[in-house]
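This is the structure I have questions about; it appears just below.
Apart from one protein chain that is not included, each protein chain of the complex appears where it belongs.
For subunit A:
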Amino acid sequence: MPPAPCAICETNRALILRPKNHQKLCKTCFINVFETEIHNTIISNKLFSRGEKVAIGASGGKDSTVLASVLKTLNERYDYGVKLMLLSIDEGIKGYRDDSLETVKRNAQQYDMPLTIVGYDELYGWTMDQVVEQVGKKGNCTYCGVFRRQALDRGAATLGVRHVVTGHNADDIAETVLMNLLRGDLPRLSRTTSIITSTPSASVSDDPNSHTNIKRSKPLKYAYEKEIVLYAHHKSLDYFSTECIYSPEAFRGSARALIKNLERVRPSAILDVVRSGEDMGKLVPGASNSCAGECGGKSQVLEEEVGGCGSSNSSALGGEMAALDKQFGHNEAAEMDVLETEIRLKPKSPGQENGRDISKELRRPKNSRSKNAPTIEKKSIRQVMGQCSRCGYLSSQAICKACMLLEGLNKNRPRTMVVGE
């Protein structure tokens, strides 16, 4: 087979076949196109504002390493004026996280970014190794996911950072879309497809040190995993790739295999699933935003992990957390409340009988997800939002999920907390 020339420069030999459009590119043009597309994602979604401090949730894995490298490049090239730093979570998993943290430490030097590591042991008094020792391998990802969510927020808060970016890629989102589809959980599907999620307490709380109003975004949301790996390869990035030793997650694994098989047959399928997820999300009444603070803010992360075990670790969460939610029974009711409030308060514009219009109305707050979110939204959020009476974390219940899990651990009877119904 004669070597094909690059479709852009028409000079160099093509080394990369882009999954999204079958374009054949040389190394230089590929790197350029990859970076430019992420720049376009950042600009069109207004992810950053000048002067903003941004923490990169860094695991040492390929996604967060590529994210750090690309953001550093783009911040310099396009002068975003953001201050980038690395934020890593030490879950306390020997032989896995301690090794990957060494990679993050090297990345901090390579990219000249300050690094902060927050440990589960200092935050919660438990390492994941200890948790697994007590609850076993099954279901331990629930703990890890709930704990990580808070750990990232708390780490960001101590740094005075209000924005955390994570390395979730298009394949991750597609997997999550499929998983939620297969579970029949469309509200969650809608939340997990948004590129920015911010807890609405951002507009409620004025406390600058509050750890509940941290914005999350996913600049790699439209980037193929394949291209991320190729980018890391061609730029010789230093990343760590070992599966978490506690992640035998069957359901996400199956969704993942399905996605990869589809990609083999029809490479565009991954982005198509992401797009379908976004479109379906728009049709879900009430799910998109109004409850983002409570369910969006929190359960969203349960769904999608940051960093290292992102690929596989949270499949069991949905079900288990749903069981927890049910146990406490507030969620659905709260969601309905919000929905009804929204609809009742905005009856004027014509054409609203149509579900699509209503959902558009409901989505509006997200698009203007800033401090000036409409008053209506604030009101409805206040109905459901509160703070955990123990740790102060954002929660719709008196005690947040992390504290509930901790209570179970501390009482040495975690099974009753997790297995539920």
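Note that in this section contacts are C-beta pairs under 8 Å (C-beta built on N, C-alpha and C of every residue); 3 or more make two chains touch, one makes a residue touch a chain; residues count from 1.
Just so we're on the same page, contacts and distances are computed from a predicted model.
S.K.: Out of "Probable cytosolic iron-sulfur protein assembly protein 1", "GPI transamidase component PIG-T", "Cysteine-rich DPF motif domain-containing protein 1" or "Ubiquitin-related modifier 1", flag the one the UniProt entry gives for the chain missing from this complex.
M.R.: "Ubiquitin-related modifier 1"
S.K.: Could you tell me which of A:V70, A:L152, A:C244 or A:C388 touches the chain that is not displayed?
M.R.: Checking the options A:V70, A:L152, A:C244 or A:C388, the one contacting the hidden chain is A:C244.
S.K.: Thinking of the whole complex, not just what is shown, which of A:G92, A:G139 or A:G167 touches the missing chain?
M.R.: That would be A:G167, which touches the missing chain.
S.K.: Footprint of the hidden chain on subunit A, which residues?
M.R.: Against the missing chain, subunit A presents residues 1, 3-4, 13-17, 24, 27, 59, 61-64, 100, 167-169, 171-172, 225-226, 228-230, 233-234, 240-244, 256-257, 260-261, 263-264, 305, 307-311.
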